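With one protein chain held back, the other chains of the complex are shown just where they sit.
== chain A ==
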Amino acid sequence: MEDDDRKSSTKNKPQKFWEWAIASMILRLILIYFSKNLNFSSRPEVSTPLTSLRRLAEGYWLKQSSLSPYAGSMYHGSPLLLAVIGPLTAIRISGQPSHLLCSFLFVIADFITAMLIRAMGQKLQSAYSQHLKSLGLDKVLKAPEMLSSGDVAALVYLWNPLTIVTCMGSSTSPIENFFVTLSLYGACARLVPLASFGLVMATHLSLYPAILFIPVILLLGYGIDTPPRKLFLQKDSGNEMKLSSDISSQHIGMTNHLALPSFSWRLPMYFLLWASIWSCYILALCAVSVYKNGGLKEMFKRTYGFILTVEDLSPNIGVLWYFFAEVFDFFRDFFLIVFHMNILFMILPLAIRLKHRPCFLAFVYTAISSLLKSYPSVADSALYLGLLGLFANELSDMHLSFFLFCGYVGVNLLSPIMHNLWIWRGTGNANFYYATAMAYACFQIILVVESVSAMLKNDRMLRRLSTIKDSCIEKTTKIS
């Protein structure tokens, strides 16, 4: 997608990362001043009933008027967000666009997210190259197209038009994305409290990041993305064979044995402990803030209940709104269960197959939840496209990438047009808009499927290389 065209720019001037990052910030700051004209905040692609800042302002107003912020089916977010961002929505600086302070907050959140992605990418790459070295596949690293994936991913995230639109569009999704990235970074950097805090907050804000629990556990247990374990075992057996013949290579064998990824339960246990501490803490804070207005039960009903039952049927880029606007009431519960189970069904197969690459697994989970969630927005796409940049090297031989890029561009241009035709002009039909949503879903499916298959192919390639190399070594040892 967008990473394809970024690659060339970053490849030529890899040292110019900071210039590009700062340029993207400046672009955002410039666009903030035109936010009123751009009017992104009311776009269905940007603000969903869950993330709309306007609804947050309404919730804050209701709370200030000593009503429950959840009264009136307007606000469905977290009470903590209300306490933090709420006051910012009420402050209006004369002569400036409304929600200026919130926009600054979102710009900062975007920037930190990009930095976290970059740090994650650097960690990933160093770990990966170390593993490859230990496998003896140094020549893969030496390939000229090897990029610093952290920079690529961060720039993809910062310069992605979808991210920029989300940041301009006054929705709280930059904050959600920030917490998701924070938890992944924390897991990569083995900072257990940070990872658990990020995950608990992200889950608290939008529920779906809860499935990232598995990749975070795997990250803490196995360590950062590695080639499949089997390779090391093969390599080990090869080394042992070599060991019998050549004693001098004993040292290498020992290092390999150390690098062999094995699941350690120490950090995941810490993680569970910290996660429970953080969730208790956050629930306690929520309970305090909604104490007078129905308590936690009401909060769960209005936030998670609203997400799971798809009550709001206003159009968005997902497919569930139209489905539930049309489906017969009798089958509503059945399909609600089916669609949400679809997310859960894929968790286990993916976890089994990609357990050696937890970061990639996290990317796939994010993409799947963005595809199947009840109120998706382009912010979710922005996040997983940013994470996709982390695997620019591994996925370099992905199929259909140009087709997907064109598809994303096409759908993102066509969808507002169809929306305009249907809602504003009244000349179009709901089916037109729905068709673009359908196409978008298909492209996301293709992206997920192709990236998973490319990653598996990459692993296969590594295995082939290592076996070839092993056989070469064997041959050489035999000859000697």
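Rule of thumb we're sticking to: a residue touches a chain if its C-beta (ideal position, glycine included) is under 8 Å from a C-beta of that chain, and two chains touch if they have at least 3 such contacts; residues count from 1.
Note that contacts and distances are computed from a predicted model.
One chain of the assembly is not displayed; among "Actin-related protein 10", "Adenylyltransferase and sulfurtransferase uba4", "DNA replication complex GINS protein PSF1" or "GPI transamidase component PIG-T", its UniProt protein name is "GPI transamidase component PIG-T". Screening A:Tyr128, A:Trp159 or A:Phe339 for touch with the missing chain picks out A:Phe339. Annotation: of A:Ala210, A:Leu296, A:Met438 or A:Met461, A:Met438 touches the absent chain (contact as defined above).
Across A:Ser126, A:Ser276 or A:Ser453, the single residue that touches the chain missing here is A:Ser453. Where chain A meets the omitted chain, the residues involved are 42, 54-55, 57-58, 60-62, 65, 67, 71-74, 311-315, 319, 321-329, 338-339, 342, 345-346, 349-350, 353, 371, 422-424, 426, 429-431, 434, 438, 441-442, 445, 448-449, 452-453, 456, 460.
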